[in-house]
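For this depiction, one protein chain was excluded, whereas all remaining protein chains were kept in their positions.
Showing chain A:
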Amino acid sequence: MTGSVVIRFEDVAFSFSRDRPLFEGLSLSLLQGAFYLIGGPSGSGKSTFLRLINRLEEPSAGTIRFKGRPLKDFPPPVLRRTVLFIQQTPTVVGGSVRENLSLPFSFRHNRGLVRPSDQELRARLDRFLPEGVQLEAPAEALSVGQLQRLCFVRGLLLAPEVLLLDEPTSALDERSARIVEEETERLCREAGMTVVMVSHRRFEPRMVEPIRVTLLNGQWSEGA
């Protein structure tokens, strides 16, 4: 199921302020197709860790590689849609649900991708929002829980290889949280997507064997 190294940190250092480094000499490998569950106290750098992988933050030292090549070798927009980060707080633009779902396809670097049909959007929405949300509905009228799932669907339309999830279920009730978690497990098992999920929720995946990780004092420890 899991195979080669997909993401690799080599002696990575990062700090927001000069005197207080968040990471120093951080080295680790993430395996292709694995399901990582990251825990740790707040402020331990879980979000920053995800943001380093898609270059929303840049390390002050060291190298991060994707499939063996330094992240700098990829055009940032292409890297970001391949190694997709979904923000903790769902964010939409004004406009309908459809406009939000097709937003990524309006960007220059995504022009080569096939814009999904209404039918496809409908099918995706029904899976994640079974309560029935219209494509024409204004996105800003949705609840936070619905927005969180909408943003999830929007990201998946880009067919990423690695999925970076920052508390994807924080605004969801039990049932919606399970939908998102199961869908993520399924993507990992069936599509071979690598998943790196930061979550406070106690969550026992049923379809995949997760690799549990703790980030504490800038240290990465697996199997904790």
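We adopt the following convention: contacts are C-beta pairs under 8 Å (C-beta built on N, C-alpha and C of every residue); 3 or more make two chains touch, one makes a residue touch a chain; residues count from 1.
By our rule, contacts and distances are computed from a predicted model.
The chain not displayed here is annotated in its UniProt record as "Iron export ABC transporter permease subunit FetB", chosen from "histidine kinase", "1,2-phenylacetyl-CoA epoxidase subunit PaaC", "RNA polymerase sigma-70 factor, ECF subfamily" or "Iron export ABC transporter permease subunit FetB". Touching the missing chain, out of A:G3, A:P41, A:P76 or A:P130, is residue A:P76. In the complete complex, the residue from A:G45, A:P104 or A:P168 that touches the missing chain is A:P104.
Counting over the whole complex, chain A has residues 54-58, 71-72, 76-78, 80-81, 84-87, 89, 91-93, 103-104, 106-110, 151, 154-155, 158 touching the chain that is not drawn.
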